[in-house]
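These notes concern the structure reproduced below.
Note that one protein chain is taken out, while the other chains of the complex remain in position.
Every chain is named by a letter (A and B) in the order it is written, and numbering of its residues begins at 1.
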Amino acid sequence: MSNLSVNTGSGSWEVVIGLEIHAQLATKSKIFSAASTAYGAEPNTQTSVVDIALPGVLPVLNKEAVHMAVKFGMAIGAEVADRSVFSRKNYFYPDLPKGYQISQFDLPIVGTGSIDIELENGEIKTIGVTRAHLEEDAGKSLHEDYAGMTGIDLNRAGTPLLEIVSEPDMRSAKEAVAYMKKIHTLVQYIGICDGNMQEGSFRCDANVSVRPKGQQEYGTRAELKNINSFRFVERAINIEVERQIDLIEDGGEVVQETRLYDSVKNETRSMRSKEEANDYRYFPDPDLLPVMITEQYRQQVKAELPELPEQKQQRYMDELGLSAYDAGVITASLPLADYFDVVSEKTADAKLSANWITGELSARLNREEVDIQHSPVNAEAFAQLLKCLKDNTISGKIAKDVLDAMWNGEGSADEIIESKGLKQITDTGAIEAFVDEVIANNASQFEELKGGKDKMMGFFVGQVMKMSKGKANPAQVNELIRSKMK
Amino acid sequence: MSIDVDEVTKIAKLACLSVNEDDVQSYATNLSNILDLVAQMDEVDTSGVTPMSHPFDAVQRLREDVVTDFDRREDFQAIAPKTEDGLYLVPKVIE
Partner (left out) sequence: MNSNYHTKTVTELSAMLQAGEVSSVELTRYFLDRIKSSDDKLNSFITICEQQALAQAAESDEKLKAGNAPALTGVPIAHKDIFCTDGVKTSCASKMLDNFISPYDATVVKNMRAAGVVMLGKTNMDEFAMGSSNETSYYGAVKNPWNLAAVPGGSSGGSAAAVGARLAPAATGTDTGGSIRQPAAFCGITGLKPTYGRVSRFGMIAFASSLDQAGPMGQSASDCALLLNAMAGFDEKDSTSIEKAVPDYSADLNKPLHGLRIGLPKEYFNIKDGGMDAAVEAAINTALDQYKAMGAELIDIELPNSALSVPVYYVVAPAECSANLSRFDGVRYGYRCDNPKDLNDLYTRSRGEAFGMEVQRRIMVGTYALSSGYYDAYYLKAQKCRHLISDDFKKAFEKVDVIMAPTTPATAFNIGEKTDDPIAMYLSDIFTIAVNLAGIPAMSIPVGFAKSSTGETMPVGLQIMGNYFAEAKLLNVAHQYQQQTDWHKQMPEEFKA
C-alpha cells in the first residue's frame, strides 16, 4: 500500500480524473419510442416494437429530450450545436436489442462549457465540460439464476440519457465528487433529471490516471464503470489511484482498460470481457436526420431557464438575509431548497427556518442517511413545529424533543405537544410559584446571586426549568428571578 | 486490397458470425475481390466534397413527448425463443 497522501495532492504523484456522467432525462416517453420511461414496472412491460428492435422498426426523436439537452447546454454556458448528428455505436450485448446503441459521436448537441466547483479551502476551481450528448440507455441484465441463465429486462432500453463528459481537470477524488454533486444539483434545478441515484437515474464512469508531479503528458488511464453513489465515486477513485501508484512503483505499467468497482470488497477489477472487441464502428445513423437548433430556440430556452443554484443562493442572502454558508448549504440541493422555501414561507421567518433546517433537521437526515425527499417530517409539518417555537408555545429544547417524536411518527407537532402536555407555561403566576419554591430551597445560593455572582443565574433558571419539566418560558423565568432579586 | 484468412476470422468475430473452416478461404477471396471493385473509388478526387448520408438536406423531425405505446409483452414474448417471468433468457452473462 502506498504511503503517499494522494488525496491532498502532496507526494510525488499527481492524480488526473475525468468524469463521464450519465443523467437519465426526465421525459415521459423514451428517446426514440412512445413507451413509458417510468421506473419499476414489471419486466418488459414498457417496451414498444422499437425498444425490442423488431425487424423493420425505426426511431423517431423525442422533442423533450432535445429540449432538455439544450437546457443543460445553456445552463453551463456551453456551445449548443447548430447541427448535431446521431451515430450508431456497434457492439453485441443482450441488453442492447439492436446490436448498436444510438448515440452521438463527432457532432454532439452540446459542445464545450464549464462548471465551477468550490474546493475544501473555499477556492473556486473551473472544471471544463468537453461535451454533452444524447443517447439511449440499454436494458438490464438480471444475473439471478434463471435456470442457469441471465434474464433480460428491456424496460430501461431507450430511456434518454445525457452523457456529460468532463475534461480531465480534477486532481483528487474529492474534486471529482464536488464536480459530480454540482452537476447533480444542476440537472435537478433545470428539471431534466430526477437525480435518483438508487434507481440509476444519475451515474458516472470515471477515467483515472496518475503521473509524476510536473510531468506534462497524462498517464495511462483506467475507466471505472457505472458508479452510482457519491461515496463510491470517492472510494473507487482513491482505491484505483492507490492501485495504479503501487503498480508503477513496483515497476509495472497501467493498462488502458475498463474496470469495475466492487463496493463490497472495496476494490476495482478488470472487465476483460468488455475489452475484447472494442471496435465500435461508429457511423451516422441513416434512420435519423441531423438535428438543427436555431439561435432563436437557444435564446428561448435560455430565457426560460429556472433560477440556478448560484442565483438562488444570492437571492437567499440578499432578500432573506441568510448567511452565505446557510444559503450555500440549502441551495446545494434543489429538494432541500424547495423544502426551505415552504418552511420559510409558512413560518415567515427565513433565518429561523434556515437555522433549524441546516441544524437539527440536517443532523437527523445525515445520521439516518435519509435524503430530504424521504424525510419523515415534511416541510409543512416542520413549519408547524417552528411556528410553535416562534410563538412561544414551546421552547427550543422542547422543540427538539417534539421533532424527535415527529421523526418517529408520533404525530404532528400540535398533537405531540398536546398529548405530552409540553405546552410552554407562560402564566406568570404559575412560573412565579416555581421560582419562589426554588429560591426557598436554595436560600444561600440566592444570596450569592444577589451578591453579584451572576453565574448563579443559570443555576436558578435551570432549576425552575427542571421543576416545570422544561415547559416554563425561559425568558419569563429570567425576568421573574431578576425581579425577586430587587 | 487483399484480405487474408486471419482477417476474415477477425471480421467474423466482430460481426458475431461463426464461419465454417471450409468457407473461410472462399470468404477471403470474395471479400478481396469486392474490395478490389470498391478500390475504383480511389481514382476519384473527392477533396472538398461533403459526405452525403441522405438524399436530402432534410432535418430531423421531433416527436411530442407522449406515451402512446403500452404493454404488449405477451404478444412480443409469444415469438421469443426463451423467456421466464417476463424476461428474455440468454446464457449466463459473466461480468
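Keep in mind that, in the parts below, contacts are C-beta pairs under 8 Å (C-beta built on N, C-alpha and C of every residue); 3 or more make two chains touch, one makes a residue touch a chain.
Please read these numbers as outputs of a predicted model, since none were measured by experiment.
Chemist: Touching the left-out chain: which of A:25, A:152 or A:186?
Modeler: A:152
Chemist: Who touches the missing chain here, A:85, A:288, A:389 or A:439?
Modeler: A:288
Chemist: Take the complete complex as the reference. Which residues in chain B touch the chain that isn't displayed?
Modeler: 3, 7-8, 11-20, 23, 27, 30-31, 33-35, 37-42, 44, 46, 49-56, 58, 60-61, 63, 72, 75-76, 78-82, 88, 90-93
Chemist: Could you pull out which residues of chain A are in touch with the chain that's been left out?
Modeler: Against the left-out chain, chain A lists 49, 52-61, 88, 90, 92, 94, 97-100, 152, 279, 281-283, 286-289.
The working rule: only the chains that are shown with their structure count from here on.
Chemist: Using mean C-alpha positions as chain centres, tell me how far chain A is from chain B in Å, no decimals.
Modeler: Chain centroid spacing, chain A to chain B, equals 40 Å.
Chemist: Where on chain A is chain B touching in the complex?
Modeler: Listed in rising order, the residues of chain A that touch chain B are 27-29, 33-36, 42-50, 52, 54, 60-66, 92, 94, 141-143, 146-154, 260, 271, 273, 277, 279, 281, 284, 286, 288-292.
Chemist: Give every residue of chain B touching chain A within the complex, in rising order.
Modeler: 13-14, 16, 53-54, 58-73, 76-77, 82, 84-95
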